[in-house]
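Below: one structure, written as structure tokens.
What you see is the complex with one protein chain gone and the rest in place.
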Amino acid sequence: MTADILIQVLVSGLLIGLIYALVAVGLTLIFGVMDIVNFAHGEFLMLGMYASFWAFALFAIDPIIALPMTALLLFAVGVIVYQTVIRRILKAPMLSQIFATFGLMILLRGLAQFFWKPDHRLISNSLISGNIALGPVQFGLPQFVAALGAVGVTGALWLFLHRTRLGTALEATAIDREAATLMGIDGQKMFALAWGIGAACAGLAGGLIATFFPIFPEVGSNFILIAFVVVVLGGFGSITGAFLAGIIVGLIEVLGGFLIGPEYKTAIVLSLLLIVLLVRPRGLLGKA
Amino acid sequence: MNTAPLLAVDGLGKAFDGLIANRDISFIIHHGEIVGLIGPNGAGKTTLFNCLAGFHTPTSGRIAFEGRDITGSTPEAAAALGIARTFQIVRVFQSMTARENVMVGAMLRNKRVAEARERAEQELEFVGLTHRADTPASDLTVSEQKRLEVARALATEPKLILLDEVMAGLNPTEVREASQLVHRIHLRGIASIIVEHVMEGIMPIAHRMLVLDYGAKIADGTPAEIAENPAVIAAYLGE
Partner (left out) sequence: MTTGTMTQSRKAIGAVALLALAAVLPLAVTEPSQQNFLILILMGAQMGVAWNIVGGYAGQVSLGHAVFYGIGAYTSTMLLVSLGISPWIGAVAGGLVAALFALAMGWPCFRLKGHYFAMATIAVAEIMQILVTNSDLLEGAVGLTLPMDRSGWGALIFLAKLPYYYLILGLLVLTVAVAWAIERSHIGYYFRAIKDEPEAARALGVSLTRYKLIALSVSAFLTALGGSFYAQKEMFIDPGSVFATTVSIKIALIAILGGVGTLLGPVLGAVILITIEEYSRTLFGSTGSGTDMIIYAAMIILVAVFSPSGVLGLLSDLRRHIGRRLPGGTKTAKADKLEVRP
């Protein structure tokens, strides 16, 4: 393998890894704040993709322009899901919690299939298209912009959690729910906020990749599994951990696919999960 | 004849992420002894229990049970050796009846369901819950659930039972009953360590008291000695 190819592979891995990080950040935030894994997280991403697609197909709004709208829409979806379903199962047995978000996953997939058909759709001729060549290394402009967007959103989320009052309250709830409640933080409000932000992150990831990834009702299934690996690797509930782990998973996926065969790339990433569980169950940055 | 003390704790320490919960604690428990474990909130009593019962691995020090080193053993191994416990916040098996709860404890020594059921009847009788045997554990009052945890722990045929605040929230009559229960456990030859804030429940029956403050042992003696110990008084007044 020549150095050029290696660099090419690493760049692709980095670009997709940043997207994985963005999807996982939302998942880990929701888990950190309320100990619930959102099985429907991949479906939030799917909805983000469809939002971009319809904005483009019906109103000729370019996906990149539609991003703020997608974020708002998915934030609303997240809050609505919290208020209608999740709020009722906060104290329910774990089984009910799993089934509720799991049922949500199937429901959203079913609705997408019902209204938008199971076809694969593509957004073509968007504003951002074509390739960039940096010396011998080539990559798609959409991928590059998506990765850049992912960094921007993750960074903004980090700033929100560490530099604003509301964000700090959310972070405090994630660290110690009871202590946060004693300090006068409204738990219910924080939970709804976590779902809104988590869904918006996934939706933004969907909007960012909609320009180069096929859009179909079950598209979320791949991303939720990879996001899960990222969350485990990064340490449950850790935003920084998820960000780093996302990049690592992207690199391993692309590198593994290149060395062993592209048909195995998902299997390689998922095997990473089992290895992490065996060797370091608390993840890279997780505490014991 | 085994001459080793039932439990010997030597220099036990436990830290969480740099936060020290227990430091250099040493004491001995003899067979059948009733020992009260007291101290202000956050003194490290529950952490000590968790170390003894195998739920935490101590950061330093040694725990020996009947002369055998059990430092860092698992809870199930500790239970098999004869260390039983109750939980500060009750953890009864909600979906089971009172009888079934105790049967799970009895199954440690005898896997046959019918025999475990008989054993459970005895322990329910011992703690006075026979009339509630068929009631789902989730429908019991908190005081009944606490007694149920004691019955469940006794069903494992322990040599040492760790009772974590079994008297908290009880009315005076119930506290007296709980004290009598502890005394009857002692009469069966089972040693007990009792974490308790309810002094009038523990002082009359304890043979010895251990006092923790800021994670360290500050006193070890008879209830009368403890009541006059200046360090203990200071610790409680300073709270």
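All chains are identified by letter, namely A and B, in their written order; residue positions are counted from 1 within each chain.
Keep this in mind: a residue touches a chain if its C-beta (ideal position, glycine included) is under 8 Å from a C-beta of that chain, and two chains touch if they have at least 3 such contacts.
Just so it is clear, the model here is predicted, and its values are computed rather than measured.
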Among the chains presented, those that the missing one touches: A, B
Among B:Met103, B:Leu160 or B:Leu181, single out the residue that touches the unshown chain. B:Met103
Among listed residues A:Ala57, A:Ile175 or A:Ala267, the absent chain is touched only by A:Ala267
Quick one: which of A:Phe228, A:Phe243 or A:Phe258 touches the chain that's been left out? A:Phe228
Contact with the hidden chain only, please: which chain A residues? 31, 35-37, 39, 85, 88-89, 92-100, 102-107, 109-114, 117-118, 217, 221, 225, 228-229, 232, 236, 261, 263-264, 266-267, 270-271, 273-274, 277-278, 281
Residues of chain B (touch criterion as defined above) contacting the omitted chain: 53, 55, 74-76, 79-80, 84-85, 87, 91-96, 100, 103-105, 107-108, 111-113, 116, 134-135, 139-143, 149, 152-153, 156, 169-171
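The working rule: only the chains that are shown with their structure count from here on.
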Which integer distance in Å separates the CA centroid of chain A from that of chain B? 46
